[in-house]
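Just passing along the structure, written as structure tokens.
The complex is shown incomplete by one protein chain, all other protein chains being positioned as in the whole.
So that you can tell them apart, the chains are marked A and B in the order they are listed, and the count of residues begins at 1 in each.
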Amino acid sequence: MTAAEGVARPGSLVRSAWRMLAALPFLLPSMVLFGAFVFYPLGKAVYLGFFISNPFRTRQIYVGFDQYREVLTSSEFVSSLLVTGTFTLYTVFPAIAIGTFLAVLANQRLPGIIVFRTVFSSTIAASVAISAVLWLVLLHPSIGVLNEAVEAAGLSRVNWLQDGGWAVGEHATVFDMVAAWFIDPNWALISVSLATLWMNIGLFTVIVLAGLQTIPEELYEAARVDGAGRWQQFRHVTLPMLSPTLFFASVIGMIFAFQSFGQIQILTEGGPVDASTVMLYSIYETGFEPPFRVGAAAVQSLALFAIMLALTLAQFRMLAGRVFYR
Amino acid sequence: MARVYFEEISKRFGGTHALRDLTLEVDDEEFFVLLGPSGCGKTTALRIAAGLEEPTAGAIYIGDRDVSFVPAKDRDLAMVFQNYALYPHMSVRDNVAFGLRMRGYARDEIERLVQEVTATLGIADLLDRKPGQLSGGQRQRVALGRAMVRRPQAFLMDEPLSNLDSKMRVQMRAELVRLQRDLAATFIYVTHDQVEAMTMGQRIAVLEGGKLQQVGLPQDVYDRPANRFVAEFIGSPAMNVLEGDLVVEGGHTAVRTPAGLVRVSDAASADVREQNITSLAVGIRPEHLTPEATESAAATSAAAASPAAIIEGQADLVESLGSEQHVTVVAGGWSVVANLPSSPRIERGATLRLAVAAEHVHLFDIESGERVGP
Partner (left out) sequence: MTFAARWLRRLPSYAVLTICAALLLFPLYVTFVFSLHPLSEFLGDGVPSLWPSDPQWGNYFESGGGVSNTPIGRYLFNSVVVAVVITAAQLITATLSAYAFAFLRFPGRDVLFALFLATMMVPLEVAIIPNFQTMQWLDGHFREQAWLSWTQIRWIDGYPGLVAPFLATGFGTFLLRQAFLTIPRELRDAAEMDGYGHFRFLFFVVVPLARGALATLAIFAFLQAWNQYLWPLLVTNDPDMRTVQIGIAAEANDVSRINVAFAGTITAFLPMLLLVVAFQRYLVRGLFGGSVKG
């Protein structure tokens, strides 16, 4: 290039290596931890899927993809998919709707509104175990007060935690089960969902409240000048401006739904039969209860991973274009 | 204080050349300005001098010492950044003292130096404030104080005035010049503002596309731009440039532009012939276009008697600035801007005949853009 290349400069390879070395102290702690507890386990799960073991885990037998095929086509797996899907449906969207309603209510300019904001967000502080215990109190067969309210409303008592509805009993095909879905409510799953829903309301109220703060006041003023009423303001200003927030809420809501475990363990232990056995609970039962089918549990967890990954990516792809971004 | 010498500096970022073969010598105690549009490489040059960026090739000297491989902190330079780069969570005192602390000064020595510098800059009463509580001008002074307190070999300034409002900018311009004189320090000052360059720089270097275009005294650069880029970049309103082919008419060499014939001086035409140039760009600064003299005045003024060109056209836009008026004249389909005295007031649509003297005509080779003639 020029005569100046006569001036000796360290080669680019040396420089690159030096830069990597300089970055290493910053990155090594995280890299080691991620390697040990995220990437290695992911690979290990794939590996475990190839083996079955006897109950005492003294012997591992290589079965290749047979276990993958067997687990993923089993009726238990299909049932857990359906239960997980239903659970997500029950918990995410109603919670977002209620959370939005409460957030809009709490976003009014009134003296003392901060009290209501705090109350509406308060269930975010409840852990899975706490909300499960609270709802156990409400739904309990002998001391549960919710049935009193149901009766007072002139409806018949519900066998909350113990009625599996469509999820129990013989269904010849998946279609039979889906058909029963509409007419025979799975009260056990609804019970678990109620506890989760209650917990999520606080979360979504907080998120939507934050989203509402970002909407400029001028937009409402402009809408009012154009003669929009309260509903029209909500419909044409709040909702579109809130759509990224709601989209975001639905993504994390689904991720949380797929990770739900504690409330199910406390309230129903996955039962009756498998009526409230979501995928994660099934993984727990398969891998950590006799006969400790670790390989099968690993396959299920990979399936859960695949579904979560696909859903998240699909949601971003699908909605990215339609959601109104500023 | 020391000179700063750039020796054939090149810098590549990936595939793009930020700097090509920059050789430049900044004298000791000089106020030197690097001028150019954004992306021309001027900031890269400054950062290479500072040691914040490694050149791909070339060497940097401070004084007589080759500092190419010396880390930034050991080059003994101070830098003032465009956005001031003050630490928002620290008081003015801590901001000014930050560099001294690292250099192991004693506590009372630091306090003495901080007091001294802030007193010089008139910000001694702001020592306990945070940058967020200061005005733009005050922040600017803190940034200067932080640079001054270390008594560096040279000051590097990256567009330090561009975040100020226009009034403050004018004031700080004068202050910086005075400061440089009082400190007797080497300043390398980067800007895209030609007014700053003209008013502050003892010498200026114009950069474009990573290449040095011209170095010289501000007035020389203005009067004799080395190429078409420099000619059009410096001056406001910008120089009028008309392109045309070379013709010989009535024994004179001239350029046939859309706005009319422009005579080429004898000295220039010799160069044109030598270089076999067939088409030229003619540059005329707006202030060199004057209303054609009346017959009686023409008799008394020899220069005006033989203008290099007469441009005749209609006034299309008149911008009055109070002291002068900028008139856009449309001649032969081309717009030419003239800078005329505020009186007589020109009306839109009026027909004007504008003359330019031969010594005010700049000629550039269309192909290379280089200046032709004296």
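Going forward, contacts are C-beta pairs under 8 Å (C-beta built on N, C-alpha and C of every residue); 3 or more make two chains touch, one makes a residue touch a chain.
This one's a predicted model, so the numbers in the text were calculated from it and none came from an experiment.
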item	value
Touching residue (missing chain; options A:Ala126, A:Ala180 or A:Leu219)	A:Ala126
Contact with the hidden chain (one of A:Gln60, A:Asn159, A:Gln233 or A:Gln259)	A:Gln259
Residue of B:Ile60, B:Leu77 or B:Val230 touching the missing chain in the full complex	B:Leu77
Interface with the undisplayed chain - residues on chain A	16, 19-20, 22-23, 25-27, 29-31, 33-34, 36-42, 44-45, 48, 102, 105-106, 108, 110, 113, 116, 118-138, 143-145, 148, 198, 201, 203, 206-207, 209-211, 213-214, 244-245, 248, 252, 255, 258-259, 261-262, 265-266, 280, 283-284, 287-288, 294, 297-298, 301-302, 304-305, 308-309, 312, 326
Chain B residues that touch the omitted chain in the full complex	47, 50-52, 72-74, 77-79, 81-83, 85, 87-89, 98-99, 102-103, 146
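In the analysis below, only the chains that are shown with their structure count from here on.
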item	value
Approximate Å spacing (C-alpha centroids) for the pair chain A, chain B	60
